[in-house]
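Note that this complex is displayed minus one protein chain, with the remaining chains in position.
Chain naming follows the written order as A, B and C, and within any one chain the residues start at number 1.
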Amino acid sequence: MIYVLLIFWITSAILAIQARKLIRIIVYLAIFSTISAVCFFMFGAPDVAMAEVAVSSFSTVFMIVCFEKYFTLVTDVSPDAPKDLKFRYKLSKILPPVVFTLILAGLFIYFIPEGTVNTYLKDLYLERFRFDVGGENAVTSIYLGFRVYDTLFEALMLLISVVGVAHMSCRSEHEISGENFSGVTKSDSVDVYTIRIICPAMLIFGMYLVLNGHVSAGGGFQGGIAIASFFICRYLIYNVYDVRYGKIMSFEKMTFAAIALLASLFIFLGFYVQFPQIRTAYLISMNMLIAMKVSFGFIIIFYRYIAFERR
Amino acid sequence: MNYEIVEIFAIALFFISLFGLITSKGVIKGIVSMIIMEIAVVMFFLSLGFQTGILPPIGAELGDNVADPLPQALMITAIIIGVAVTAINMTMLIALSRQFKTTEWDILKKKNME
Amino acid sequence: MQVPVFWILLAFMFLYLIRAIQGPTIWDRLLAMSLISVKVIVLIIAIASFYNRGYLLDYALLYSLFGFISVIFIAFFILDRTRGKK
Partner (left out) sequence: MMEIVGNIIIGIGLVFMAFGVLGLYKFKDFYLRLLVLAKIDTVGAITFMVGIIIRHGFSFFSLKVFLIMVLFLILNPLTAHIIARTAYLSIEGITQDQDDGRGGR
């Protein structure tokens, strides 16, 4: 059953790669990330599937703003921009890439080590995660308890990429003006009315994912993205949302410092062993801090894109 | 050389998107192929040790056919970093199209020469 | 009884994918995308009920919210792009 799903997965990927018109790429990528989320779900990884779904809507929004900018800057202006992106598959031009890819694939498959995947580490984690870290969700207890180093550096990586986006995008002097910036929907139309109903539900569901992350599926990352998607909807409803980037950027840096402090305080200094009853408090607070960090990072990237790029 | 058929799908998609990256005329197709490559890598990690009817490692009673939580924990961070990197790619694309007015590799090479 | 349900839902998703490939206008592809997202929700509820795991349903709820957001943004992007340009 999983093989049929994977065949869909590869066909939608090939569709997205060879799409000629630029508009179709976004729709094909949305279908591709939908089917890949279902594949992750079938592989027994609902957390990763949740992260994939939340992230695919964000990458769709980023791509939309980027394509709008590309259209206004390149295709409408310069004559030499081609209408479609079809790679003229002449045999002479296509042979070297195909040969190179096949050689690489052959080398890769040849050098795969023998033997099945040994499950020593998996059994260790599955038995020990309730006593050592506490909480029902093995995945959350791993990236918050056993391997908290990776989470620290991942949070640092997210902070660096947010700072990179903030500084690389164009610096237009005037902040967002007062007119209907989103210009997406008229204020009295039915979809704006329903988005007003859906938005609080999304925020509450994001909070639920964060606070409930160590027990059921969910966690700091997925909850953070769900909370950040509330601000996307808010951009659709209200005319303008003047976000003070400086404050949010500094606040995100402080959240990262808090994460590093909390992790080092609890795990490296060994509070975990001395006070076993604070474990769930540590898990929940760590999840909340990560959720704040991820949501602030994505809010900054989103508003950096929408506010400054769309002009 | 024995591995699950599921992993072959992930490896195949990785090399298909690598082919897409090589033959991409514009920067945009390159970014699209990179997004697909990231998801293919994530899929490969998750498909290790897959049996049909596998259950997630969450909840009180864990049966025998339970998925491995370790690669899942790593892959969540990998996906989020993938989006952050994509955001940076697109910012660079916009800066590129603003300065050079095109995103075709060969035209960029010519413009870069003079 | 549950396994044929999965196969039927996968067949529907495949047919929508074919419709997305040969759909004449871009709007058909958008329609096929939202149809696939509906089928995904139903498939997840079927899996959750087959394995009798309650927490898998959070995923279906989250998915219906995010599928809704991406359809909105894609629809308005295509509208801005193809409005008035025949």
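Keep this in mind: a residue touches a chain if its C-beta (ideal position, glycine included) is under 8 Å from a C-beta of that chain, and two chains touch if they have at least 3 such contacts.
These figures come from a predicted structure and were not determined experimentally.
Judged over the whole assembly, touch between the missing chain and the shown ones holds for A, C.
Residues 1, 5, 8-9, 12, 15-16, 19, 24-25, 27-28, 30-31, 34-35, 38-39, 41-42, 45-46, 48-49, 52, 54, 57-58, 60-61, 64-65, 67-68, 71-72, 75-76, 78-79, 82-84, 86 are the ones on chain C that touch the missing chain. Although one chain is not displayed, its contacts with chain A can still be listed: residues 186, 188-191, 194, 197-198, 201.
To be clear about the criterion, only the chains that are shown with their structure count from here on.
Taken pairwise by the contact criterion, the protein chains are fully connected, each one touching every other.
In terms of C-beta pairs in contact, the better-connected of the chain pairs A-C and B-C is A-C. Inter-chain spacing, taken between the CA centroids of chain A and chain B, is 12 Å. Chain B and chain C have CA centres that are 21 Å apart. Residues of chain A in contact with at least two other chains: 1, 46, 67, 216-217, 222.
The multi-chain contact residues of chain C, meaning those touching 2 or more other chains, are 55-56.
Considering their complex, residues 51, 53, 55-56 of chain C touch chain B.
Interface residues of chain B facing chain A in the complex, by the touch rule stated above, are 1-3, 5-6, 9, 11-13, 15-20, 22-26, 28-29, 32-33, 35-36, 39-40, 42-43, 46-50, 52, 54-60, 62, 66-70, 72-77, 79-88, 90-95, 97-98, 101-104, 107.
The residues of chain B lying in touch with chain C in their complex are 53, 55-56, 58-59.
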